[in-house]
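With one protein chain removed, the remaining protein chains of the complex are shown where they sit.
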Amino acid sequence: MTNSWTDIKNTDLVIIMGGNAAEAHPCGFKWVTEAKANRGAKLIVVDPRYNRSAAVADFYAPIRQGSDIAFLLGVINQCIQNDKVQWDYVKAFTNATYLVKDGFAYSDGLFTGYDESKRDYNRDEWEYQIGEDGYVLTDDTLTNPRCVWNLLKQHVAVYTPEMVERICGTPKDKFLKVAQMMGECSAPDKVMTSMYALGWTQHSKGAQNIRCMAMIQLILGNVGMRGGGVNALRGHSNIQGLTDIGLMSNLIPGYLNIPTDKETDFATYMSTRAFKPLRPNQMSYWQNYKKFFVSFMKSMYGPAATPENDWAYDYLPKLDVSGYDVLRAFEMMKQGKMNLYFCQGFNPLQAFPNKAKLAEALGKLKLLVIMDPLETETARFWEDHGVFNKADPSAVKTEVIQLPTTCFAEDEGALVNSGRWLQWHWAAGTPPGEAKHDAWIMAQIHLRLKELYRTEGGTFPDPIVNLNWPYADPGEPTPEELAKEMNGSALVDVFDPNDPTKKVLEAGKQLSGFGQMRDDGTTAGGCWIFSGSWTEAGNMMARRDNSDPGDTGAFLKWSFAWPANRRILYNRASCDLDGKPWDSSRKLIEWDGAKWSGYDVPDIAPTANPRDVGPFIMNPEGSGRLFVRKMMRDGPFPAHYEPFESPVANVVAPKVRGNPVARVFPDDWKQFADIGDPAFPYAGTSYRLTEHFHYWTKNNHVNAVLQPEQFVEISEELAKEKGITLGGWVRVWSKRGEIYAKAVVTKRIKPMTIDGKTVHIVGVPIHWGFVGAARKGFPANVLTPFVGDANIETPEFKAFMVNIEPSTGPVA
Amino acid sequence: MFPPIPNPTLPPPEPKFGEKDIMRRSASNVTPPAERLTEVAKLIDVTKCIGCKACQAACLEWNNLTEEVGFNHGVYENPMDLTPDTFTLMRFTEWVNPETENLEWLIRKDGCMHCEDPGCLKACPSPGAIVQYSNGIVDFQHENCIGCGYCIKGCPFDIPRISKVDHTAYKCTLCSDRVAVGQGPACQKACPTQAIVFGTKDEMKDWADFRIKDLKSRGFENAGLYDPQGVGGTHVMYVLHHADKPSIYAGLPDNPRISPIVETWKGVTKYLGLAVMGFAAAAGALHYFVAGPNKVTEEDEENAEKLTEGKAPPPPADPTQSQGHAP
Partner (left out) sequence: MNMELSRRAFLRTSGAGLAGTTLGAMGFGEAEAATAAYIKPFHLANTTETRNTCTYCSVACGIIIYSKGDLKKGEKAEIVHIEGDADHPTNRGTLCPKGAALRDIVHSAQRLQYPMLRKAGSDSFERISWDVALDKIARAMKDDRDANFIAKNADGTTVNRWLSTGFLAASATTNETAFATYKVVRSTGMLAFDNQARV
């Protein structure tokens, strides 16, 4: 989230699209109902189903799953056509005026530089025109045809209301009503917020769905505003934290990157991370990259990270591909290239696409290690459960070690919520049986491995035996020790760079923030964005003062928010060019002629003159990007692409199948239904129900009572056509597998007309499996295709093709 | 935002009401307390409800109830009806508004309404099995319950259910144990959107007015409060977008009232009254005192049925009927 849950109360218009906040985040959704009750805010829901959020919406518009980009570019088109643009904001705070290289173009669904054999672009032309002074050329009059604004205008022109209806199935009048309501928020005193989740991310072009909304929010001038922003609702309780700490193939904590093969040494690695400002006077905060990187390496390798060895640069693995994400890992596993696999609180047999492929892959491992508080299907993938999980245990040679871990109630530490709040919690209960904390398990594994390398030697033991492990009890680092380590501390006395006689930090003291980090090895800090969370003043994450001066929803003294306890990102953009709030009733911060101050921690240097420094300080431009340069693999502007399995061909680019640069493994292509395949005529989508959390709460008797048995949802029209009765059994199958479920026949799903063709929707809730308190069922991933988003490999769970028929139910 | 009730203090204060505040007691004569407690109420704003069932979960947890894991019957309700372990239940209705032709998903939390004039209590033949406190809470006292089921028949909302385990009647207590120490009911505390709020009845009416104004501004001209006077008003009230048509909300009675027969059957005159009216039910009732609760005959049931009229149709047993209450 750019903003926070409590900030939503400040909005005038909530658009829930690509999510279902009432269903999946009920207690956060409270702030929508508050905005409605206290400000007269309106709620729009755009979704294939009339869902629980729609039940309390002011306006609902249906949309076919996987067509959001066409809808949203249609909205941008309407904003441009009807002059619903916050012009002062767009001209000053976005790259609308920037000139783009002459080589950049778009036609027939493809941008310049496409190489079909590589399914990739050469992105060199997706760049600004740079002047002799090294800065971007601009045209403040917006008349140059090469300026971003004019290129955008041209790019979205095809997405007329008629085209939106043709692609999305949204009736034109409903689309126009939504566009009009959104467009009204271009007024400086009207603000819209966007709430989205997996409904946007789980597509082969998920990241571009979100780009669309970011662009709309820039055009409407709603980024940085109270009640505005682009708000990812996020899923699991600490998935924000796990991502912040970089537990991903290509990340180092704080959104730094693992080097690639091409970055043969530290100097080369740093050469592309200098991030020189692209406009005069800009801050370009990533110029501090080296400070964060070196501090991380000091935290990781302590005395073994030295200037001489480039801070142990070679201890880091180098990537030869963009990343070894879960999909790639399972593909490798299936090919026999993976021997050991660890699942920590994770049930991938249910959570990733194409269950049959996943089970086959797991069966090729030598050893699978499970750490979990609960039984999982993954731990028992080898167990025969008849139709629910066909297996022959004697044929599965994989050894499985299942380790019992504590759960939230038995552990202490911090979780990061969607609004980037780090909230500390305390242990309350004694763990069951021999269950252990995950940190204990990880420490035990490390110590044993280190001991083996010490005694036996082996391949490149250096990063293991030199791993900085400064804990009082090496067998179990405490939450306090680890939290302090992430915050960072001074390793020696640190002096002011401008005045070497002035000591700014004493050796051993906690840093007060990442501003104190150094690139000379004198500070350590595991995760720079968390710096400030445990300072000399104590554990900031444990703060529980819920006062809220000005009733802004900021709650600055409650817990700690990264970065720097800032609650609304880009909040400098809540003020005009002179530093005065666009809307005085929504004051967040303000420039008093000398400095910035207000209800939130300013997202700008405290003394940065508003006329000089742009609000988007992480970008070298200082501005928000309507044109995203070469930073996304599938285009600097979003474009409509159909899902890989789709009822119709791409109307705007008939020759393009799916996202043209999404990675597809050869065997998986064969398991995709053809476009418009009559064997799989219905548009399937998977989703969550409010009564359950993923595959966890089927282990909870109460939640099993509230929603006991698997079902799929279909329209009354499709039920009639197929002879399916309410509450009767159906079989649903895709090219990858079949499930049996009860039929919920509902008025909340309606057939849609897509490009002149009737398309029925089959909704598949995800929560069932073969272990737990709820009735046995099938996870939705039996049906879904093994393909991910072109940029970040989020699986395409939201749009796939199936068939359905009445059934007598599963025969076990 | 309606200010949340502060977390409980531990140890809790002494219970703030009890036996001395009993205003009515089934099949008994009580001297009403000289001073009535401030009336409390739970307000359920159907228009803010997202049907998440947090209220159901919280109710099961707080009251340590174990409901069976059921089946899916093609609808979102689970279980399909109130049970001795499910005191509250979300009921879902897909209703197409004939005026706008828009689909509306009406979701109502069903459960005891805590009537000011409680039909269950009045129909109950067992002394002290049902009591009403002067704050409005109607509570069952299981050690006095004989499991005859008259309370169900007497209830215009069809709420109580008889346990097959201990053969006594169960329903929502309005969390009297929580209210007694200054907490709100468990369902109210959990409700994510504050569709359920709790306070004095006057506060709840004011809050309802505030909500109804907002709804009218959004085009719900018939938005209003459901506090049916046929039962003297209730201590559980609804805000409805279509207060002119309560029955579209999964059969909420348009005009609930207790049968006049039950009405005339009061206090110690109950048995006499019954005898005079010539109902065989009196004999039936006496039979339970002697023989215990396990021998409810069909005849007794029928007799009990005759005691009441004008109550809501029970929720449909056939799941296919609960989907649409469309006209």
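Order as written gives the chain letters A and B; numbering starts at 1 within each chain.
Methods note: a residue touches a chain if its C-beta (ideal position, glycine included) is under 8 Å from a C-beta of that chain, and two chains touch if they have at least 3 such contacts.
The structure displayed is predicted, hence computed values, not measured ones.
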item	value
Identified contact with the non-displayed chain, of A:Tyr135, A:Trp286 or A:Phe342	A:Phe342
Hidden-chain contact residue, picked from the options A:Ile130, A:Ala157 or A:Leu247	A:Leu247
Which residue of A:Asp325, A:Asp600 or A:Asp668 touches the chain not shown here	A:Asp325
Contact residue for the chain not shown (choose from A:Ala274, A:Ile401, A:Leu577 or A:Ala679)	A:Ile401
Listed residues B:Leu89, B:Val131 or B:Cys172, member touching the removed chain	B:Val131
Missing-chain contacts mapped onto subunit B	1-8, 10-12, 14-22, 37-38, 40, 52-54, 56-58, 60-62, 131, 135, 139, 141, 173, 176-184, 186, 189-194, 197-200, 203, 206-207, 210
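In this section, only the chains that are shown with their structure count from here on.
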item	value
Centre-to-centre distance between subunit B and subunit A (centres being mean Cα positions), rounded to whole Å	44
For the subunit A and subunit B complex, residues of the former touching the latter	22-23, 26-27, 29-30, 33-34, 36-38, 40, 50, 52-56, 58, 60, 690-691, 701-711, 725-728, 742-748, 773-775
Touching residues on subunit B, where the partner in the complex is subunit A	1, 47-54, 56-57, 60-61, 66-76, 78-79, 94, 96, 102-105, 107, 192-195, 210-211, 214, 217-218, 319-320, 323-324
